[in-house]
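All protein chains but one are shown in place.
Chains here go by letter, A and B, matching the order in which they are written, and residues are numbered from 1 within each.
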Amino acid sequence: MDSLNIRTLFLALSTKKLPTGMLPPDDFTTYSLLRFVDSVLRGIGQVMLQNNSYTGVIFLAGIFYNSIILGCAALLGGIASTAMAMLLGAERSSVNAGLFGFNGVLVGIAILYFLEPNILTWGYVIIAAACSTVIMSALLNLLSTWSIPALTAPFVITTLLFILACARLGRLQTTDILPTAGLPSTATVEGVVTSSTLIEGLFNGVAQVFFQGSLVTGVFFVVGLLVSSRLACSAALIGSFIGMLVAWGMGADEVAIRSGAFGFNSVLTAIVFAGLIVANMASVTYSALAVITTAVVFAAMSAALEPLGMPALTSPFVLVVWLFLLASPQFKNLKKAEPQ
Amino acid sequence: MDSLNIRTLFLALSTKKLPTGMLPPDDFTTYSLLRFVDSVLRGIGQVMLQNNSYTGVIFLAGIFYNSIILGCAALLGGIASTAMAMLLGAERSSVNAGLFGFNGVLVGIAILYFLEPNILTWGYVIIAAACSTVIMSALLNLLSTWSIPALTAPFVITTLLFILACARLGRLQTTDILPTAGLPSTATVEGVVTSSTLIEGLFNGVAQVFFQGSLVTGVFFVVGLLVSSRLACSAALIGSFIGMLVAWGMGADEVAIRSGAFGFNSVLTAIVFAGLIVANMASVTYSALAVITTAVVFAAMSAALEPLGMPALTSPFVLVVWLFLLASPQFKNLKKAEPQ
Partner (left out) sequence: MDSLNIRTLFLALSTKKLPTGMLPPDDFTTYSLLRFVDSVLRGIGQVMLQNNSYTGVIFLAGIFYNSIILGCAALLGGIASTAMAMLLGAERSSVNAGLFGFNGVLVGIAILYFLEPNILTWGYVIIAAACSTVIMSALLNLLSTWSIPALTAPFVITTLLFILACARLGRLQTTDILPTAGLPSTATVEGVVTSSTLIEGLFNGVAQVFFQGSLVTGVFFVVGLLVSSRLACSAALIGSFIGMLVAWGMGADEVAIRSGAFGFNSVLTAIVFAGLIVANMASVTYSALAVITTAVVFAAMSAALEPLGMPALTSPFVLVVWLFLLASPQFKNLKKAEPQ
């Protein structure tokens, strides 16, 4: 048990679990079609920080199970962002590991989730996904000053900008799923949380990482994680559960709890901090505080974006993990877990 | 009179005025109870940048004079954030100097000021205060790139997130003091400013640093500052006065001027720039511009947060001081005052 550098851990989590795909990711000899397919699938896996193309296939199957259109959007987004990275000459090992794909995948799903599908919308996905590649590079450069990862920030920034723009662009119509702009007001406790709320909420929380409100899709995702890492899989379920518990305890709406809305950000935070959970008192407290805070910050970001009629997306995950990673070097009692 | 580094001055202001407490702050041999009490009290003093536990006692007395519940909240916040820093293993000299306490103190007061007190609310204070410690460390790391201090930014970020979240959490009810969310509109000149407005406003401006709308509490705080530093004490009063004057001259609401709303951010800015006020033309202009701008930015932030129904807190102070400190190394005519 050595003194911690959480960021090393994070990097380990997102890059080490090889060989876990159709091609060895350190083979840079060619940009064959198979290599490209492998990169896009790893990109889908990277949405939950898994550099594993088999995981990507299972995730994709889960999305297609729930919605063919969103499955296509995920693929188009992943292809456009990865292709843009190759055209511009981004570092090959990062492209191969799917690091230029996962934001595009999410951008694609988000645009087709929140906008009515038409020719222009699909073109919009391509432009937005290409932008997400640029923003990913920009954040890699910006954040390298503090050695923290970009996480899904490029997805959040790109999606908010491109969906907000539709308020001025008459040929891009939003769906009913997008929240209506309003002013935040006081909440009241609504609905009764039952065991069915908790079971659905647990798996929906995992599914919502990809905007999927489907228990079965959630199960697909859990299996996909299991293929890549037992630790990440357990962390995801625990994260979803804690997020749900915090929301329940503080009186969130039962419908929101059941939908997994309070879970998906905590899922991602828990995966990042998974390596800490088994260690000492300080580390367990730190990880638990991060996961709990993520659920509170989800409530906050959801309210903060209400006047714009925008969803919080994974901004709570990004914000909390950035803060907790930035802070970690100053806390000498944080330890990382044994070999795992 | 030597060439200026305002940040040095700032650090001097916040760390040098020792020995000013029950224990010498450089005694790291033990974390005794007395040491802990001293750290929490210094944290209360650090809210106005005074590393002085006697000042902390007087400030605390001023808060208890006005409201027992807010006094308890200040203590709980200070204790939780300081204890979290010790649990995680933050640098001991910073903990001893109260640097991990002042944001927790303010977070505690803010939560009990804006939320109805119940068991959950007090638990919420503990989680939020612990978070403020993490955010403090995160900002120390982030801002070390430019050698600028975190100021009360951890308090502002934590409080906005935790209060905003209540719009989604039915068991945490806000008080009537929290502004109602609305859209900013045109102001008109309302009420007549009299000498009683100015006298109350002057001391309320100092009191509002801790959310206390009480002239007597303001006097407590002025005495607390005087115990620690005559310079800081004068600066606080001058800052409150200038903030009030700017608001009056530009036609702010008399009720707001009387309440000290336009003063408390300027108080803090003036304390930071206090060392410059007696020096040359450029430095006086610079300090004056900072204090005046703080009052304008208070008006701006107050309007900017209106659609969220959130108060500006000390965000104007943080924003203006960050900008003026970041800019200062490039201005070679800025000089710092004689020995002071």
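Note that a contact is a pair of C-beta atoms (placed from the backbone, for glycine too) under 8 Å apart; a residue touches a chain by one contact, two chains touch by 3 or more.
Just so it is clear, the model here is predicted, and its values are computed rather than measured.
Touching the chain that is not shown, out of B:Ile109, B:Leu202 or B:Val297: B:Val297 (per the contact rule at the top).
Where chain A meets the omitted chain, the residues involved are 87-91, 120, 127, 130-131, 134-142, 145, 160-162, 164-174, 181-183, 307-309.
Mapped onto chain B, the footprint of the missing chain covers residues 145-146, 183-190, 247, 249-253, 256, 281-282, 285-286, 289, 292-293, 296-297, 299-300, 302-304, 306-307, 322-324, 326-334.
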